[in-house]
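Shown next, in structure tokens, is the structure this report addresses.
Note that this complex is displayed minus one protein chain, with the remaining chains in position.
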Amino acid sequence: MVNVMIDELAWTEYRRRVVDERQPVLIPLGALEQHGPHMSMNPDVVIPSAISGAVARNIGALVAPAFAYGAKSQQKSGGGNHMCGTTSLDGHTLSLALKDVLKEFGRHGVRRIAVINGHYENLPFATEGVELAIQELKWSGIDDFRVINISYWDFVTQETIKKVFPDDFTGWDVEHGGILETSLMLHLKPEMVDMSLAPIQAPAKFPPYTVFPPIPEWTPESGCLSSPAAATAEKGQILFDVTVVGISDVLKHEPWWQPS
Amino acid sequence: MVNVMIDELAWTEYRRRVVDERQPVLIPLGALEQHGPHMSMNPDVVIPSAISGAVARNIGALVAPAFAYGAKSQQKSGGGNHMCGTTSLDGHTLSLALKDVLKEFGRHGVRRIAVINGHYENLPFATEGVELAIQELKWSGIDDFRVINISYWDFVTQETIKKVFPDDFTGWDVEHGGILETSLMLHLKPEMVDMSLAPIQAPAKFPPYTVFPPIPEWTPESGCLSSPAAATAEKGQILFDVTVVGISDVLKHEPWWQPS
Amino acid sequence: MVNVMIDELAWTEYRRRVVDERQPVLIPLGALEQHGPHMSMNPDVVIPSAISGAVARNIGALVAPAFAYGAKSQQKSGGGNHMCGTTSLDGHTLSLALKDVLKEFGRHGVRRIAVINGHYENLPFATEGVELAIQELKWSGIDDFRVINISYWDFVTQETIKKVFPDDFTGWDVEHGGILETSLMLHLKPEMVDMSLAPIQAPAKFPPYTVFPPIPEWTPESGCLSSPAAATAEKGQILFDVTVVGISDVLKHEPWWQPS
Amino acid sequence: MVNVMIDELAWTEYRRRVVDERQPVLIPLGALEQHGPHMSMNPDVVIPSAISGAVARNIGALVAPAFAYGAKSQQKSGGGNHMCGTTSLDGHTLSLALKDVLKEFGRHGVRRIAVINGHYENLPFATEGVELAIQELKWSGIDDFRVINISYWDFVTQETIKKVFPDDFTGWDVEHGGILETSLMLHLKPEMVDMSLAPIQAPAKFPPYTVFPPIPEWTPESGCLSSPAAATAEKGQILFDVTVVGISDVLKHEPWWQPS
Amino acid sequence: MVNVMIDELAWTEYRRRVVDERQPVLIPLGALEQHGPHMSMNPDVVIPSAISGAVARNIGALVAPAFAYGAKSQQKSGGGNHMCGTTSLDGHTLSLALKDVLKEFGRHGVRRIAVINGHYENLPFATEGVELAIQELKWSGIDDFRVINISYWDFVTQETIKKVFPDDFTGWDVEHGGILETSLMLHLKPEMVDMSLAPIQAPAKFPPYTVFPPIPEWTPESGCLSSPAAATAEKGQILFDVTVVGISDVLKHEPWWQPS
Partner (left out) sequence: MVNVMIDELAWTEYRRRVVDERQPVLIPLGALEQHGPHMSMNPDVVIPSAISGAVARNIGALVAPAFAYGAKSQQKSGGGNHMCGTTSLDGHTLSLALKDVLKEFGRHGVRRIAVINGHYENLPFATEGVELAIQELKWSGIDDFRVINISYWDFVTQETIKKVFPDDFTGWDVEHGGILETSLMLHLKPEMVDMSLAPIQAPAKFPPYTVFPPIPEWTPESGCLSSPAAATAEKGQILFDVTVVGISDVLKHEPWWQPS
């Protein structure tokens, strides 16, 4: 199986793929964030990394080292940045870091980048980084640089949702540490999940606003925003496959993505 | 009717309200952004300003001058920042500006601030500003400063949605320049809407990802993401009332919001 | 009367004016700052906004939303940033915000911008914003972008000064909350002035240096730096007219300002 | 004569003066800026440095190394930043540099700093640096840190102006490279002035606004904004003495300046 | 074997180790940088990560996710940042990112951090991040936070150098992609080294200065600064063991490192 991990290639091979084969680059964007007492703090890195790897092998692309730290966790989507273990960057720092890395790939000759995001709160700051990088690359005379921003759960189809959440789907927002992420981790890294510690709880209910500093009691004590108890490795595989297929399809077939 | 606009008060009266009466401050957060050929570019300022005024009169609060410029428009929620007329700040600039203003209110003695947001893309950068302000105010010895972040549409109830969108509600995301905002403007500033120019079009359909630079053709030519043709002033009044009542209720009754 | 307010136009109309008619844009730059016990805190916004509107109608230009918050008040020109009510940005934040907005107008196709300043302390930081915007627009290939920075009081002629300050003119510096601004507000927004509360006091005298943190006792208790007692709406009209005529003349007739 | 130059002292002697004797520190703030064809580009450094030295010897204070680069020259006060030779910092860079240095002196135990400014455009950005340093020092528990900002020409008395400019005084603004600075340099560093090259010209006349980018023709070809032809070393001595006496008086006698 | 990887622990277990057991945290600091045609681009991540893991298991500590991107490569220590494949952050971005992460660990209750650096150019910018984090943590009332900065090669003893470089040791500076790193990779990740592609070349010779932009010809075509041909897995083991033992010794025994 061809190695798609940029950091595991010699630079000469990397150059061949990027310059001669014009391969695109996928950047997994994660976070170090609590995900409940039953699971490691790295699902936001593990899941987009695995998806990126599978997509890259499907379409002939490369995978950059994942961003291991992400933007500050918000209470209604990640429990909040007051939680112990959650280790975040200021949003602006994330923007700058992604901007720097994108500019470097542009310098190498890469013209197509897919940001594969695994942490809800990253997206706006990643977008700012993308916009700034494109601006500066244009100033450097590179005006055919294109970036696609993907949050992997947006590729879970309605059909899959019905399969995975047979009873009721209460929305991606409270899926933090719930069935989605736990199933994917059971599929990808079962050794990092201990279902015997999976909390059984009703989905967190939040008011239609946010308070700062967070009121700690509003986050369920487990840190999960919904119960992962119904998670299974099978569901994880279904979720993984549908996102990998969906993303691969876009990158393989959309005409605006193909190198000019 | 008592004047609640901070900028229209003498500083001595402002001081009385903030220091003696411990009134909270509401900050409308807007944008200068195209909203279709039938409507002015200021709904993201006009609507939260009007809501803030009404809420402030309901609960005995003050309203700060609105932020007239907001974070960069995104294609799937505002048409995109390539559109002519849309005039945006870098997200980081918005964070710094809100941070500065919040710190100033903290210096005056204000301890409760509600950010009333009218522009979808502002929220994460406003949140960063809030988090940074709270950090710095703590460094200055002020540790009872509390901010609530509200996007007004989150107070539109399911019941109201059924009334306002009898046929089908396709989500807040494509409501840019659509029935929600147009109805509210017809209610609040009818002179800034010309329904004869309201585009008739199907709701914009976007793929589950975003591309940078935006592909201009993906944004409907009108700049609206759904048709405002069914907007009416009556719907605007219903929407306005439900958000004003909802926000007023929270700020009047929630115990964690009352001054300590 | 043609509407010149950018935020009140539909983007299609804005585009027509900017792209087809090549109209310049005026940006009122204000502040939220105490101006004495007899007057609202918004004269630095109200006055340049009204001037901008009148000039724009005279010359066929557009007016951008005013900057409602400005650079930190200084003791000898605005009472000082320790005053309650005064709500300021860091100078650097103002520079960034103006830079962002100028770049956006440049992107739309605007090539002539007049910054109409109403807050003494804004000017150097606005200038920095202008210089940075011009630099970045050049990097983007736009090299015919021109900005004129105007503080409206610099257009008050000697003749007018003699009329408005018959006894003695002690300089613009101590005119904070004095005859100049109060008269203009009596002309433009009389409902925001209560002359019965106008302090009677000698002009503030400051030493030829500045101290930080400010020594609060050096600022007159009223917050005004000179007495507004002799202010009248008639003087306000005279002042308003002379600045509007003066600025209009420049923008209408100076050859270097006409679109290339 | 006691050495007052911080950089020329051993750290042990510096510590004795600062910690044991509680001496204040003076920081000359200059620029590298064209000052006409008849004079070196360093008067904004040389003059405040000499004044600082004399004041320090008068009152028992120390002099920090001068800031050799200042904020961007403006056309109406320094000819403009398009001039060859003028070498400036962004205003924000100057703010940060002064902030850093002030914090360091605060760490050493210094509690009184006088910024002695020789470059008109520096002042607002220096002020921002001072305000930020005071804020951060407070966060570090140092709340008796006081800074006085002085532009030396503000200590030239009316009486002296009459002596030095017998014909007519057209204002400090056009004194760039004129009688004031040239006389002071003739007194302090005659070898850096060549009066045979002093341009004879009418004072520059500028309109009541500023244009960016500068229109080069508006700056006199010499770079001077008024003629230095009437400058003499005697006038320089008078100017030097009056500023040194004036500043020394303030720092020696004002009670709020004495160490608490 | 106890799991020491923070990201692989549930937050509840992490909290137990940090709060109850007061374990220190090790942060591997790496880079994505070309290291010759015979080796992957990740040795600066792989090596300090492996060392951190071994040390953590020795002393009862935790390992944070590695920083996968580092400061810009310099020609004389890493070939230069013009090389294809090398993907770097601005130094300031790295400072901010490390500052943010350190502050987060401080918030959790961690009081001892070891930065284990694998990329020469990181150190000064990491140091700046450490200094800024300590300053801000102090502002937050945390004044017993201590960080140790380690570049692993500084723990290679003279005795080991003699063993590993029997002929001649030309200095750490030209060891980029040479015997040190290649041996360690052969020990830790042999699958990422292909010795058949190891360049045979004299150590790069650089003049006693640096030129920008780099003159590409000064970097050996391979990207290595010395020949890795004499690298072996045995040498790698020796190098690995000596650094792990050395670092473990410090962290286990030095009194100033033990929790207060």
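Here the chain labels run A, B, C, D and E in written order, and each chain numbers its own residues starting at 1.
Assume a contact is a pair of C-beta atoms (placed from the backbone, for glycine too) under 8 Å apart; a residue touches a chain by one contact, two chains touch by 3 or more.
The shown structure was predicted, so the numbers you read here are calculated from the model rather than taken from an experiment.
Listed by label, the shown chains that the missing chain touches in the whole complex are A, C, D, E. Within the set D:P24, D:P48, D:G178 or D:G223, the residue that contacts the chain not displayed is D:G223.
Of the candidate positions D:A68, D:M195 or D:A229, contact with the unshown chain belongs to D:A68. The hidden chain makes contact, of the residues D:E21, D:D100 or D:D143, with D:D100. On the side of chain C, the interface with the absent chain consists of residues 135, 138-139, using the contact rule stated above.
Chain A residues in contact with the hidden partner, per the touch definition given at the top, are 139-140. In the full complex, chain D touches the omitted chain through residues 6-12, 14-15, 18-19, 32, 34-42, 45, 64-69, 83-90, 92-93, 96-97, 100-101, 104-105, 108-109, 192, 194, 197, 223.
Criterion: only the chains that are shown with their structure count from here on.
Interface comparison, B-C versus D-E: the higher number of contacting C-beta pairs is recorded for B-C. The mean-CA centres of chain A and chain E are about 26 angstrom from one another, to the nearest whole unit.
With centres taken as mean Cα positions, chain E sits 47 Å from chain B. Among the residues of chain A, those touching two or more other chains are numbered 90, 92. Chain pairs that touch, as defined above: A-B, A-C, A-E, B-C, B-D, B-E, C-D, D-E.
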